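Please read through the structure below; I'll follow up with questions.
Excluded from the complex is one protein chain; the other protein chains are retained at their positions.
Let's look at subunit A:
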Amino acid sequence: MDESEDVPKDFIKLKSEKLSVDEASELVVSPYCGAVSLFIGTTRNNFEGKKVIHLEYEAYTSMAEAEIKKICRDVRQKWPSVKHIAVHHRLGVVPITEASVIIAVSSPHRAESLEAVMYCINTLKASVPIWKKEIYEDEYSWKENKECFWANSEK
């Protein structure tokens, strides 16, 4: 057995090119794992009755990567059997129905990778400094996640 297969790896990428589910799965697949779980966040074409033309994402890139690394570290504390984690987030323009984020996690059995994927996306939405702008026909809007831990939405 190749010893390097045992080392759990985190694959974090913020990029403006189209994301690939195949690429994310292939990064986390492992002969030691019977499960690969995936989440794909795609862009919807409407918000409150307005037609969304496309989305644009910006990031505070160095801190976003650091925060995603923290999420991976937390995942491994909570689910020690998790093997590999891939978090790919697209930046710049994302057309409707294309993926803005892909999260892939491998583990020996399915429960851990399924739970870890959900934890990753929920925590990403609460803490990773990435911003989404929805472009409508006549206007645009910078969005705010309800998970954001400091936003005061009563104001």
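Some points to look at:
The criterion applied here is as follows: contacts are C-beta pairs under 8 Å (C-beta built on N, C-alpha and C of every residue); 3 or more make two chains touch, one makes a residue touch a chain; residues count from 1.
The rule is simple: contacts and distances are computed from a predicted model.
Considering only "MOC2A synthase", "NADH-ubiquinone oxidoreductase chain 6", "DNA-directed RNA polymerase III subunit RPC9" or "Glycerol-3-phosphate acyltransferase 3", the record for the omitted chain gives "MOC2A synthase", by its UniProt protein name. Residue A:A64 is the one among A:L27, A:A64, A:I85 or A:V117 that touches the chain not shown. Subunit A meets the missing chain through residues 41, 57, 59-60, 62-64, 66, 89, 100-101, 121, 124-125, 127-132, 142-145, 148, 150-152, 155.
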